[in-house]
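The other protein chains are all here in position, but one chain of the complex has been omitted.
What follows is chain A.
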Amino acid sequence: MSEWWTYRPEDFLLFSPRVYWRLFELHNAAWWPLQIVALLAGLLLIVVLLTPRPWLVRCLGVVLAASWGFVAWAFLWQRYAPINWAIEYVIPLFALQALLLLGALSSGWLTFTDRRRLPRYIGLALILHAVILHPLVPLLSGRSWQMAEVFAVAPDPLAIATLGLLVSAHPARWAWPLMVIPLLWCLISWLTLDTMGAPSAWSPLTAACLALVTRLWPHAEAK
């Protein structure tokens, strides 16, 4: 791309905020009442962090893999890609994330038995934010609650909750590869929302920064 310095982020935004927010409204209407099941699945993440029994972790692997696969197909492919051709490049990454999560959690390679408080608290906070607070963001922004972005139904809360789970997972060599795609998505989402002038852009950005710092913190790895 020549004269790249003359381009601004707005030049790459293909759609209006109105069209973007309505994607969630139509998506929610099409899949109601799946959101209730999704909320319950979100609570499973919290349970796993509090009582990380191996069979629960295996269950979570299936649930998270299904969620990433579902969001890739039902939201990214069916709804988002028609208005944003760049999303076609992201869909395989979501599918890959589903496979990675399934492999790492159901094989027992990744565990959540790290008893140190801080990473676990930050992880819990991220999950609570993703499952409970994130769907309320439209109300704070003066939009209809029907546009709520729900965990496992919409990509942002799914990526944030996945990061929340992974900040205290060990060993780090398995946790890191699983964090790449959720971090990347948070970055993409922040750029999109910020370019649209949406105040909620802080949500994926803060979540990604918090997860990154927590994971990088020298004592984050279990001894």
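By our rule, a residue touches a chain if its C-beta (ideal position, glycine included) is under 8 Å from a C-beta of that chain, and two chains touch if they have at least 3 such contacts; residues count from 1.
The working rule: contacts and distances are computed from a predicted model.
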item: Per UniProt record, name of the chain withheld from view ["Protein FixA", "Aldo/keto reductase", "Xanthine dehydrogenase YagT iron-sulfur-binding subunit" or "Oxidoreductase"]; value: "Aldo/keto reductase"
item: Residue of A:N84, A:S106, A:T162 or A:S189 touching the missing chain in the full complex; value: A:N84
item: Residues of chain A in contact with the chain not shown; value: 2-3, 6, 10-11, 13-16, 18-19, 22-23, 26, 79, 82-85
